[in-house]
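Below is one structure; the comments refer to it alone.
With one protein chain withheld, the remaining protein chains of the complex are depicted in position.
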Amino acid sequence: MFEGKTTGTPIQLMIENTDQRSKDYGDIAQSFRPGHADYTYMSKYGIRDYRGGGRSSARETAARVAAGAVARKILGDTIKITAGMVQMGSHKIDRDRLDWAETRKNPFFCPDAQTAEEWATELDAIRKAGSSIGAVIEVQATGVPAGWGAPIYSKLDGDLAVAMMTINAVKGVEIGNGFDAASLSGEENADEMRAGPDGKPDFLSNHAGGILGGISTGQPIVARFAVKPTSSILTPRKSVTLEGENIDILTKGRHDPCVGIRAVPIAEAMMAAVLADHLMLHRAQCG
Amino acid sequence: MFEGKTTGTPIQLMIENTDQRSKDYGDIAQSFRPGHADYTYMSKYGIRDYRGGGRSSARETAARVAAGAVARKILGDTIKITAGMVQMGSHKIDRDRLDWAETRKNPFFCPDAQTAEEWATELDAIRKAGSSIGAVIEVQATGVPAGWGAPIYSKLDGDLAVAMMTINAVKGVEIGNGFDAASLSGEENADEMRAGPDGKPDFLSNHAGGILGGISTGQPIVARFAVKPTSSILTPRKSVTLEGENIDILTKGRHDPCVGIRAVPIAEAMMAAVLADHLMLHRAQCG
Amino acid sequence: MFEGKTTGTPIQLMIENTDQRSKDYGDIAQSFRPGHADYTYMSKYGIRDYRGGGRSSARETAARVAAGAVARKILGDTIKITAGMVQMGSHKIDRDRLDWAETRKNPFFCPDAQTAEEWATELDAIRKAGSSIGAVIEVQATGVPAGWGAPIYSKLDGDLAVAMMTINAVKGVEIGNGFDAASLSGEENADEMRAGPDGKPDFLSNHAGGILGGISTGQPIVARFAVKPTSSILTPRKSVTLEGENIDILTKGRHDPCVGIRAVPIAEAMMAAVLADHLMLHRAQCG
Partner (left out) sequence: MFEGKTTGTPIQLMIENTDQRSKDYGDIAQSFRPGHADYTYMSKYGIRDYRGGGRSSARETAARVAAGAVARKILGDTIKITAGMVQMGSHKIDRDRLDWAETRKNPFFCPDAQTAEEWATELDAIRKAGSSIGAVIEVQATGVPAGWGAPIYSKLDGDLAVAMMTINAVKGVEIGNGFDAASLSGEENADEMRAGPDGKPDFLSNHAGGILGGISTGQPIVARFAVKPTSSILTPRKSVTLEGENIDILTKGRHDPCVGIRAVPIAEAMMAAVLADHLMLHRAQCG
């Protein structure tokens, strides 16, 4: 930054962790928490920073959110990105009540106000039980013109897939209809077109989630991802120690029974980051 | 190749297309087929090779399968990769009958012989109706040691996600429990461990699909992806021409009502390619 | 290619080697030619295609020249790239006679007609002696606007350096004054500026070779590289065999006593390729 402006070169953002809580890491240091990266990290490097998960901590996603804010500046005002939680456990929102504006009004970033209320009750019970639950996040980008992406390398859906899958605790990513497309017939899945007012086609549906053949259609880009339930729970689970002894382990500390909620701003950030890359890739090649 | 051996440098594979069928591309040339990349490709480049889909054709996946064969050579014999079709339309296999050896015995690469027979009947009806149907493919790799991947950049699940999502017609990718993980509690989703015979933990389940925090656990790597129904169908769909006129379009020619079947060897190839990359990345850093 | 046009996606060029000469590779196969990559290639891979140098052959540069032709199409007509040989052995051209148009008129691509004639006599003697000689190639690009490149990553001079250094037999690369800059004072080396007619500065000299701080100045880009003498000579040199026995080796076959001459079109091609990359990098970021 210089005189309030960027200077064209890499931007470094630095977030100081001012919310560290000193605590006894004894149990965590000596054993592998199920569902966490403890064992895999140790397998790879032979050393592990056990304080709060170290490099494997989802604190890393703070950097993604910060980068996403920069990416949105590059994208400008015509591209709007909104994410929300559309499923908690097996309880999905009612799509008939979907209103993206609601996502800013409830603590679940839920686009369906009524479901948000029901989730509040459900999550309270889960928290009290010392348990946790998974979720599905949906993220949309409107205003992306047709033509971003590429037919083989740098496919737009491929880049979104890796961007979303690398968010901590994510186990699945889909575009448009996603896994539901498996159950559809070709007639159902086809996004039909009619001549639009400006010479461009109007699509009559958006099963494709705004991407065909790795390239944007001009419709909203729609991605969805599944977040597994929080692995740190108060119910003891079987594990082993560093020395290979059996142990039962439970994870105290901050208890966040549905980490999916926190993934909503990350989803928006990753969508913004991928689109900013593609804006530049497209401009590089197609001017 | 030199004296029957590779020479350490890039390998070029060349596949000649000996199965071209000359035909009248008139309709395809002048209008955009719904579900295909016709419109998006034209939006990007302003030109389109309409013969068989051009660059957007799934013929490209032949190169992936060929590359996968090379990748398997790098991986050696201890890593076994097997894929199969586990869902056609909404009809899933019965996991109690799952036998991966079956995948080589039926034309669906289906690991459940009975379901394969039922699919044969169903697909015949779909073909006769000029329709098409989607599918879900599952791919497993056994013998991958714990420690491949990385906690942030080059996460193993992230690289699998982009590898699978970029296969033509794929709309979703998941690892392990994938989207079902959203509905699980933390207790259910945790892969518990007990001390194993060689000092390494024995996992009591594999909800994680063999990857935690972007790094392999030593369990089987399990990925799954959804393939949309074939877009080329004999039922007319609404579209527009290059000139922006409304048109109804149906796609004659080879009719392949479930392209998901063809994605099975591609799934194995992409798994092999990603693992070969990670073998080398791991060896580079960790020796 | 489709209907005489590129389709926006990667361009594959294929050059068949129709000038292979079958010959006895016995000596080459069993021993390491000094100055060639024989020993290093074998050290790396444990195998070596000895026919004409295999992967290490300068035949590879045919691909560079072909790619350069494509790169020039991207650059358009305002950017002109010309290379020439400016030194053979210790005999440099006379800069007072420099005329780039001459490079197309003599077999040395020499921009000084008189020196070209003298070289012809000198090279004839070198050929008859079964010896060889090195050379220096200079390549210029005019019409490159100010602003291409970057201050740290993707410096324009850095990218030119790797592009030129990787040409077979090249042992040094310089930009502008290059190694002579070491002997200059700051006053001499400074490219002074005066106000130009269009608001842009007119540079009074071009010691910088058109690049300051990794970014183009708008002046001609000037690079130069040294090519070592042909390693294949008819004078026996001491070497060892694969089995570690001493041997004296001379290389028969095509005798090309100054490979530097052949590097001239490669220099132009590599300049074009680097500039085409930077055109796109610049457009991506700066629009």
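We just call them A, B and C in the order they show up, numbering each chain from 1.
We take it that a contact is a pair of C-beta atoms (placed from the backbone, for glycine too) under 8 Å apart; a residue touches a chain by one contact, two chains touch by 3 or more.
No experiment lies behind these values; they were computed from the predicted model shown.
Colleague: Taking the full complex into account, find the residue in C:2, C:45 or C:100 that is in contact with the omitted chain.
Modeller: Looking across C:2, C:45 or C:100, the contact with the absent chain belongs to C:45.
Colleague: Even though one chain is hidden, which residues of chain B still touch it in the full complex?
Modeller: 8-10, 150-153, 280-281, 283-287
Colleague: For chain C, which residues touch the unseen chain?
Modeller: 32, 34-37, 39-41, 43-45, 55-56, 60, 87-90, 126, 131-136, 145-152, 155, 157-162, 164-166, 168, 171-196, 199-201, 204, 207-209, 211-218, 226-233, 235, 237-240, 244-246, 257, 260, 282, 286
Colleague: For review purposes, identify every residue of chain A that touches the missing chain, sorted by number.
Modeller: Where chain A meets the chain not shown: residues 2-3, 5-9, 41, 44-45, 47-49, 51, 54-55.
Methods note: only the chains that are shown with their structure count from here on.
Colleague: Give the identifier of the chain nearest to the protein's overall CA centre, each chain being represented by its own CA mean.
Modeller: Per-chain C-alpha centroids compared to the overall one single out B.
Colleague: Taking each chain's centre as the mean of its Cα atoms, which chain lies farthest from chain B?
Modeller: Centroid comparison gives C as the farthest chain from chain B.
Colleague: Ranking chain pairs by how many C-beta pairs touch, which one is first?
Modeller: Contact tally peaks for the chain pair A-B.
Colleague: Find the geometric centre of each of chain B and chain C from their Cα atoms only, then give the gap between the two centres in Å, rounded to an integer.
Modeller: 43
Colleague: Cα centroid separation between chain A and chain C, in whole Å?
Modeller: Between these chains, centre-to-centre, one finds 48 Å.
Colleague: Out of chain C, which residues touch more than one other chain, so two or more?
Modeller: In chain C, the residues touching two or more other chains are 8-9.
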